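Below is one structure, written out as structure tokens; comments come after it.
The other protein chains are all here in position, but one chain of the complex has been omitted.
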Amino acid sequence: MDLTLHVWRQKGPEDTGKLETYKAKNVSPDQSFLEMLDELNDDLIKTGQDPIAFDHDCREGICGMCSQVINGRPHGQQELTTVCQLHMREFADGDEIFIEPWRARAFPILRDLIVDRTALDVIMQAGGYTSCHTGGVADGNTLLISKPVADYAMDAAACIGCGACVAACPNSSAMLFASAKVAQLAVLPQGKPEARRRVLAMTEANLSEGFGNCTNHYECEAACPKGISVKFIAKLNREYLKSMIPSAME
Amino acid sequence: MILDGRAPTGPIETSWDKHRFDMKLVNPSNKRKFKILVVGTGLAGGAAAASLGELGYNVEAFCYQDSARRAHSIAAQGGINAAKSYPNDGDSIYRLFYDTVKGGDYRAREADVWRLAQVSNNIIDQCVAQGVPFARDYAGYLDNRSFGGAQVSRTFYARGQTGQQLLLGAYSALSRQIKNGSVKMFARREMLDLVVVDGVAKGITCRNLITGEIESYWGDAVILATGGFVNVFYLSTNAMGCSVTAKWRATKKGALMANPCYTQIHPTCIPQHGDKQSKLTLMSESLRNDGRVWVPKKAEDCARHPGEIAEDDRDYFLERKYPSYGNLAPRDIASRAAKEQCDDGRGVGESKRGVFLDFQASIDRLGQSTIEERYGNLFDMYYKITAENGYERPMRIYPAPHYSMGGLWVDYECMSNIPGLFVLGEANFSVHGANRLGASALMQGLADGYFVIPYTIAPYLASLTPGQVKTDHDAFKESTENIRAEMDKLLSIKGKKTVGELHRELGNVMWEDVGMARSEASLKHALKRIPEIRDEFWNNVNVTGGALELNQQLENAWRLADFIEFAEMMATDALHREESCGGHFRVEHQTDDGEAMRNDEDFCYVAAWEFKGVDKAPELHKEPLKFENVKLAVRSYK
Partner (left out) sequence: MNLFTNTVGRKILMAVTGLLLIAFITVHLIGNLTVFAGPDSINAYAKALHDLGPLVWLFRLGMLALFAVHITFGIQLYMENKAATPDPYAIEKTLVTSFSAKTMLYTGLIILAFLLYHLLHFTVQVTNPAISAVNLPLDAASRPDVYSMMVLSFQKVFISLIYIVAMVALLLHLAHGISSWVQTLGWSTGPSQDKVISIGKVLAIVYGLAYIAIPLLILARIVK
């Protein structure tokens, strides 16, 4: 099939960008979206043009590196799918496709479709861990964790940190990202001792890194390729409220 | 040269404990004076950086991705082994040790494997403490499953995302140290040179992938944890950015490359379709627990819908050939068996390079909901890629390059032959021998990072004065200039072929000639073709863009240049190893029924290759392997 692509091109963070139009010809429906772009890039190189820069790595939907807004939707129209797992059979011959980078002030564009997501790392550094030492920990079965709790923690932990939630949020908030880690560690006995400090630190970092506030649009959940639920944001809110209670009263 | 791995002697059961006591320590107040560079932030690198930072060392960590959380360890699905023996089914440290040595086809160093098995239990405890949501049973205890041909249930798992969860655990520990200021993180950096001063590793040269600047970093020790090299086959299950570059640059500075021919071809990957594919996708081998592998008995049936092929006309070849292990035969054996069926003209799918993985029997026995619960995410993944429903018709699978058992040579303390250069995880050669068992890559990465290097780096550091060589040393200047010159050269060729095209060419040669079955003729053919591709690369590649900018074509070109040089060493190693063992199968060395034939008499050693220059044959050094605890035997899974 033949497609018309409108791709965001931008030299560097300080440059202004714009949409450029390209034709992708003889696209096979069995190709992945990124393979289609690979091929377009090969064509661009051969005709002396600059290939399109885009982030990608594992190409199996788990590393969280790929990040493109396709026709207004982060990771494209297929639910629970990253761009790298999106296949061209989801498109029809003659389609026009708009490809843009994640847009959020906290994610400066580095080039074309590549953005800088260091801000997400900073949120994790603020408190997305248990302060256990290497070695010197108890046997794995010392603290029992019921299956529903373990499953809940796993649901939250499935976040791949791609930032689609931020890209989809009308406020560019990273609350779903932060909440997934807060919720995971808040329900596990290993994470409870630091739950109070963690929720405060991670939510503070959300603002200081330039993300917006959550106003319950739930676009994040709809865009998340891993189906992280906004119930974790509710959990984060609950954890925040709990943190207001002086510990002596708990 | 005969190499000495400096493995401890005496009873294996106490070897690590004794060695740990014998090693020198670094005084706590001196630790912060030492700077350690850690390249790669996967399980091994991330765990090492976090643990060393916590100990008080001054650590700088590097990765090519945009975040330390994205290394390809994240893609491991199945699980991680440990000798906890929670299910009370006869497991022990000794059994894990024994299985790993045997599974590696007797080409690993015994003491290293023992240590791995011993610390495996600590890893589970560590990960649980970090909040890794391992699967639990209803009583709240950790759940185990049997995996990858093990006869005990020793695999811990976190849904289908074990690698991801373990990496996020290491990443969280690393994040904590970054916050504390003990680790400084440099993302989007590609290591392009090892700086060696008077024969000792003292730093690295990197390219900042955002600005294009060539940067120097000094360290009292350099740790490489840069993963595997199977992207030399172009199509593999590795991430697109996985490369041999860091390891190869160290090799070119004198580090020895050990057993590069041991590459693992994983049996349960989604077959290739068309010629435009950029990578192959692996599905967890746990699928083989409930799926039966078969091909039609008659070649003419191959084009038919699998549902129309009668039970009697199906060849369940793994069950036929290996009655006791059946569909759970180790990876190398299962892969080769699949290739044999396809070579016999009985492959399925458009390309005829595929075999069926059939869940019908299990669905009938357990119900579809159970299968969905166990493998739902894999069926979804399969559907996304192939648009076929695995519940309704058998999946198609085919082997794909997956893991490199070979890597930089290291001694027992994970130090390479270059003092000060340590190598961890998949990047080193040590514990998997010629074949890696399922669920043991995660185990090795974390073992090296959390529980080996924090101890074994101390004796080296204790022997030197910290901070003696810094980036103002001439060696850094020289390295930077060389790398800049190389970069200018790559950018000035402006030929006709793209990096992608040349990589595909190299991949074709490697897959056909140095792939699952190798012969003297094929290897010699490869050794003729690789230099041709190298010449074409350096004369006809087209790398667009400039030096001082984000330039992905340049990144890929550099990686490919190293793959091409490395490929020659790999083929040379495969040609020299006149035996079949583990992931290395030489068609000249097989039994009458097609099984691998090892030659312990002549090849029971580690082949460590010294780079002598491009276009020059590498020099072979040997480390003889002694098996004092596990008796050398023919590996049989019948």
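When the chains are written out, they are named A and B in that same order, and each has its own residue count from 1.
In the analysis below, contacts are C-beta pairs under 8 Å (C-beta built on N, C-alpha and C of every residue); 3 or more make two chains touch, one makes a residue touch a chain.
Note that the structure is a prediction, hence the values are computed from the model and not measured.
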Left-out chain, listing which of the shown chains it touches: A
Sole contact to the chain not displayed, among A:G48, A:G94 or A:P170: A:P170
Identified contact with the non-displayed chain, of A:C63, A:L110 or A:C214: A:C214
Touch list for subunit A against the chain that is not drawn: 6, 8, 19, 69, 71-73, 98, 100, 103-106, 168, 170-173, 175, 199-200, 203-204, 206-207, 210-219, 221-223, 229-231, 233-241, 244
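In this section, only the chains that are shown with their structure count from here on.
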Contacting residues of subunit B [partner subunit A, same complex]: 47, 50-51, 54, 65-72, 74-75, 84, 86, 122, 124-142, 158-159, 161, 164-165, 168, 171-173, 175-176, 178-179, 185, 187, 210, 237, 239-241, 273-274, 276-279, 281-282, 380-381, 384-385, 387, 450-451, 454, 496, 498, 500-501, 542, 544-545, 549-550, 552-553
Residue numbers on subunit A that touch subunit B, as the complex places them: 11-12, 28, 30-32, 34-35, 38-39, 41-42, 45-46, 50-51, 53, 55-65, 78, 80-81, 85, 87, 89, 110-111, 114, 116-118, 120-121, 124-126, 128-135, 137-141, 143-147, 150-151, 153-154, 157-158, 160-161, 184-185, 188, 190-191
